[in-house]
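Working notes for the structure below.
A single protein chain has been removed from this complex, and every other one stays in its place.
Letters are used for the chains, namely A, B and C, taken in the order the chains are written, and counting of residues starts over at 1 for each.
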Amino acid sequence: MAEARALASPRRFAVPARWRGTIAWLVANRLASGALTLVIVSMVIFVITGWLPGDAAQEALGQSATPETIAALRAQYGLDKPPHIRYLHWLQGLLTGNLGQSFTANLPVTELIAGRLPKSLLLAAVTAAVSVPIALTIGILSAMWRGRALDRALNLATLSMVAVPEFLVATIAVLVFAVKLQWLPALSNAVDVSTPAQFVRTYAMPVLTLCFVVIAQMARMTRAAVIDQLSASYVEMAVLKGARPARVALRHALPNAIGPIANAVALSLSYLLGGVVIVETIFNYPGLASLMVDAVTNRDMPMVQACAMIFCFAYLLLVLIADLVAILSNPRLRHR
Amino acid sequence: MSALVEVQGLSVVVRNADGGETAIVKDVSFSIPKGRVLALIGESGSGKTTIALSLLGYARRGCRIAGGSIRIGETQVLDLDDEGLYALRGAKVSYIAQSAAAAFNPMKTIMDQVVEGAVIHGTATRAAAEAKAVELFAALALPDPKGIGARYPHQVSGGQLQRLMAAMALITDPELVVLDEPTTALDVTTQIEVLRAFKKVVRERGATAVYVSHDLAVVAQMADQILVLSDGEMREIGATDDILVRPRHAYTQSLLAAAAPQPRGEGAAKDAAALLEIRGLVAGYGRVGADGMPATRVLDDIDLTIARGRTLGVIGESGSGKTTLARVVAGLVPAARGSVLFEGQPLPTNLTERTREQFRRIQIVFQNADTVLNPAHSIARILARPLAFYHGVRGEEAAKRIARLLDLVKLPATLATRKPAELSGGQKQRVNLARALAAEPDLILCDEVTSALDTVVGAAVLDLLAELRRELGVSLMFISHDISTVRAVCDDVAVLYSGCKVDSGRRKDIAAPPFHPYADLLISSVPELRSGWLDGLPARLAVEAPAPGAGKPPPGLCTFLDRCPVRIAGLCDQVAPPRRILEGGKEILCHHTGAELEAVQVTKASGPGSRRRDETERI
Amino acid sequence: TNARAQTPRKGGRIRAATTSSSTADTLDPAKGSNATDYTRHNMFYSGLTQLDASLAPQPALAEEIRSDKATVWTFKLRKDVKFHDGSPLTPADVVYSLNRHKEAATASKVKTVADQFSEVKASGPNEVKVTLVAPNADLPVILAASHFLIVKGGARDFSATANGTGPFKLKEFQPGVRSVGVRNDGYWKAGRPYLDEVELIGIQDEPARVNALLSGDVQLILAVDPRSTSRVRATPGYGVLETKSGLYTDLVARQDAAPTNNPDFVMAMKYLIDREQAKNAVFRGFAVVANDQPIPPSHRYYLAGLPQRPYDVDKAKFHLQKAGMAGKSVQVVASPAANGSIDMAVLMQQSAQKAGLTLTVNRVPADGYWSNHWMKHPLFFGNINPRPSADQLFTQFFKSDAPWNESGWKNEQFDQLVLAARAEPDNEKRRKMYGDMQVLVHEKCGIGIPVFLSFLDGYNSKVKGLGSVPIGGFMGYMFAEHVWVDG
Partner (left out) sequence: MSLAGKIGLFFVVAWLLAAIFGPSIAPHPVGAVVSPDVFGAFSSAYPLGTDYLGRDMLSRILYGSRFTIGLALVAAICASVTGTTIALVAATAGGWVDELISRLMDALISIPSKMLALVMVAAFGSSVGLLILTAAVSYTPGAFRIARSLAVNVRTLEYVLAARARGERLPYVGVVEILPNMVNPMLADFGLRFVFVVLLLSGMSFLGLGVQPPDADLGSLVRENISGLFEGAPAVVVPAIAIATLTVSVNLLIDSFSGRTGRVAEN
């Protein structure tokens, strides 16, 4: 419970008095520390890729590598320069908005990402649109009936959902809905989606699988946050005013639990961009996660960098939005 | 059927950890005629709230109404099903809780919450309910009755919130109003206003009410009848005057006897060497600006001295900076300006620069006993830590000392194995004190050490402090908003208002005028144990405390300006008040001279009640 | 399926799924590195020659091929062949296409092969002459590889264009997503191709690939797991095409490291391979028992008389004892990168235990296997794709100076045989020499080849015209121009 509440506490900042607490300041501050985080990410990734055995040239040539061709490719990719020079060069490009050229595809990284990012965002958005209401409903119902049969059943159900490996869920779903029943396509290439019906058919199974993964955590956090509020004395007051359980939970406890819930949702959703490799692989969905995994396999440094930065940025953005939601939902913080 | 409320043989049990049940309310019966107010009094934990809640057919989590019957009008409350209860609560019976601040949902506007009962029960349309709420706001003497509903709970003061809750309870015209310690959390100046408002509404609407309190003086103002409880059992019930003047039960008698604190002897001679000296102190919270000043300035230019073996009382209303002062001395809040000298040596303001010996010699007893004891540690562990930390005492010897400490603060030794959550508020407060004593300090900063104690136990703690001072030469800073206690135990007194020391002097100086106008207001606001005291108060005492965030007067000017009944236009709002030293060493921060003040003071030298004893003692 | 007998129907579209697709997907034939690339390249480009079902080279863009002592080769080009952009095929295009492999900057996968071209030049309006540094009778076979497909002269940018002379024109190429080709109406093979459009995608996960086939999302899939064949075959309207091939996963004992350089240890390992078990348990029968040499039974130079090495724990024990390895412990490196190697390693672990050797299996990631593990441990698994000619196999993987001499084996007699056979135009003599080489590898080389694997393609029965070219699945990656859809 405290866990849920704790997540909501906006961080403390070093702020000049005049600005302190304004939302603009919070955002500015977050953006600054976010930039720092991104630089750290890029450095760590850069160093780590340096540790990875092999490089882009070797991976590209594979079995048929010869010293000559490797050297030539290295020169082509600029891998013959010392790492710090490469990093600075990359950073310089970044500052001018240039994410560099993908080694393997020989295309600008931005171009490759531009093809995938909207798809990833769409999948994440659809999953969020489905899973968040379900998770919140489960969490709130559990909290309302805490300790009762319904709560236990929901608890068991959500736990069982996370306990099944993702690839198994996905494979079973395909087996049932695509192969046996032939209701849905087995693949979700998302290339020829034009009608709403196609859209539903394309996204049904990937979204279902991802829901299995993210609902449990969100539901549990929601339950904890709402229960935390249900023990508050204003809830007792509402009960003493004659409010029914649904009103107590929805009108009184829920608004107060929005902060922690928003944070839990943000944490879970951040998974939906970078953590969905298995789903992208099984459903052949052209998203960013598999792009990144490919890039790691191919040691396609500029690509790995770009993807990691995007994931990090998305994570930071989600957390920031969650904090903003917490602040905006709370009149104490809104009307200072 | 003469009585509106009829309670017969009520008993409530609580489930304990091992699955068994303990009775916390045993066989309580009473009845209240329509339009009358019954007070429930008794020490903390005696079951007052439990009884009050059972009138709404409600038992807190873990509790269960085990027997008896409750009839309100035609309704048998304990026979109702869920639907019946929904219909009862907030419509026929409504509840006003102890802490309005906690009982209001911080996320919703006040109006939303005030009219919610009417909306739920459909007793009025929303528009009609809102109109009625505005009426009630006006009746309760709330400022800006039309606009206040649009605010959020944190935007109004505690006293106002308490009255808003009364409006919330009255919106459905309930047959019975249950008020559970509605003013305990307020300081005396605010308490008066709230009590007045309640009394007016109760009188005008002819409401039937149950009024819960442990403060006899307050009850004396509000109730027609009093029911005395201890340990969940009814001790006595009778008309207010009967109980207050002619208590029959021994418990009631002891309560009344301890109601007025006995004055303790003076400490060391007043010219004893200074142990703690505070010079020109400015402190506050928040980020320190370029000028070295904190964002919110709480204390302003404070000078204080505590001599060895003496007690300094610090009084002032809530938020005046008393706790902050103690924290500065303890090193928890840095001083922005000025200095804190301990035995003539400046104390580092930064915690990390203090030596362990300095830490040991200055101990602070925190105000909120609920939150200063680590809930994960047992009492023994909490007390053992300072013993080990300062004195290296461990094992057998530590156990012995812990037992002695518990004994000193009148707690049973069996408590040692319990966790703080298993203690009552008063017990926690005493553990808190014992922890400070364990360090064997030279200076104890006592922040409201007796506020949660009933009069009997409170007196014992005061005795202990007096003894320490007398026998070990310990100095005390005694922070309280309870003036009668301060008067009883302190050698010197300082009155804080909004971070300024507005009045200070020896113990005798606060017994008689002249006072600073604020000190006057404060002293005259302490309720007296006689019915009719409230009605006899002059109206000007009702000057409102400003709502939070209302903004202080311009810096430099008198901080009490807005509320001062004797302010001089063109002077007070133009020029900073001078610090006057009156005869006898009393210091006042005011434009008025001592004689001027004495003439207009509400409190007279020969005030009634407890003060008389002080005077006789002094003479 | 007797698809070939039916009359092809024009029109229709199919979607085919290979095993992988990533941003490394390329339209440059020189850089092709996996089945997906090969298949894609064969859609858009044509080569000078093309392999048939028996892996014999057939003329393609080259109408006529002549050689002088297998050293100077003259290719007469087909007339009226047009690139997709409408320009005609000229000798200059061919010269450019072949010469570019020799430049390091091209990063060609076949640079080592192309290094034997000492000169490539146009020798007439319709003729190209290739001079080799040494005789090689297999040049037409070599040139059938997808890497040597002909591109437009001067072409450098392959990021979004594939201007070839192949059966399909590029319609869409998204690396890591899909490639789409539409019929090239001006294709030089009359009447071909049949399909209007082919979409090529990669599905890495095998169950997902099979499910995509069975749910009708794709019509053709590469690399069905042997364990899935029964499921596909049991589903009406679907089939699995087995192509027996020279593909093998081999156990390699480095000859430059102890204890694997001990001939007795190597022999013990070879006896410890339970080939029948590998064939049945690991590959569910879709394999042919091999005999520790790389030429499969279907090959024209296969030496039939070589006695089969049995699974023999006692002999293994004997050799282990002789090698002083009894009761010792050895590590073998396996990886998902080498098809079936982990399972085979686990099976060998069991048999080794019976022979008194503790074999610990070190499974390493597929990622980076070829650059970081392959040929870098004393005992490991490799995986060798079929080569159309015996010469290529022996030259690239067994000759002392072979770039990928897996076991680091050095045998002078063998090296001489390779050179001699390569230059030998007489087929019977060549067969004899290749037979001798197989014996040498079987006896002496540090390589154990348990089985030859089959390629398994899954197909929707509506897809007709599918056949086998044992160089790989998908008809040797050339299915696009051969298949049509029924109904």
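Keep this in mind: a residue touches a chain if its C-beta (ideal position, glycine included) is under 8 Å from a C-beta of that chain, and two chains touch if they have at least 3 such contacts.
The structure presented is a predicted model; accordingly, all values stated were derived computationally and were not measured.
Partners of the chain left out, restricted to shown chains and counted across the full complex, are A, B, C. When the full complex is taken into account, the listed residue touching the unshown chain is C:D367, out of C:D367, C:D391, C:E406 or C:E424. The missing chain, though absent from the display, is touched by one residue of B:S339, B:N374 or B:T593; that residue is B:N374.
Among C:I342, C:M375, C:A420 or C:V439, only C:I342 touches the chain that is left out of the view.
Summary of contacts with the chain left out: across C:I65, C:A122 or C:A281, the touching residue is C:A281. When you scan C:E127, C:E206 or C:D486 for touch with the missing chain, the hit is C:E206. Where subunit A meets the omitted chain, the residues involved are 1-7, 9, 11-12, 33, 36-37, 40-41, 44-45, 48-49, 51-53, 152, 155-156, 159-160, 162-168, 171-172, 175, 216-217, 220, 224, 231, 267, 270, 274, 277-278, 292-293, 296, 304, 307-309, 311-312, 315-316. Even with one chain removed from view, subunit C keeps its contact list with that chain: residues 206-207, 225, 227-228, 231, 277, 280-282, 284, 334-336, 342-343, 345-347, 349-350, 360-368, 372. Within subunit B, the residues in touch with the undisplayed chain are 17, 61-62, 330-332, 351, 354, 356, 358-360, 364, 366, 368, 371-377, 385-386, 389, 421-422, 435, 439.
Here, only the chains that are shown with their structure count from here on.
Separating the centre of subunit A from that of subunit C, both taken as means of CA atoms, is a distance of 41 Å.
Separating the CA-averaged centres of subunit A and subunit B is a span of 49 Å. For subunit C, the set of residues that touch two or more other chains is empty. Residue ranges on subunit C touching subunit A, taken from their complex, read 22-25, 31, 33, 103-105, 107-112, 158-159, 174-178, 201-205, 207-208, 211-212, 214-218, 367-368, 370-372, 374, 403-404.
For subunit A in complex with subunit B, the touching residues are 14-17, 20, 231-234, 236-244, 247, 251-252, 255-256, 329-332, 335.
Residues 53, 56, 58, 60-61, 85-91, 94-95, 97, 99, 102-108, 116-117, 120-121, 152, 154-155, 168, 286-287, 289, 295 of subunit B are the ones touching subunit A in the complex.
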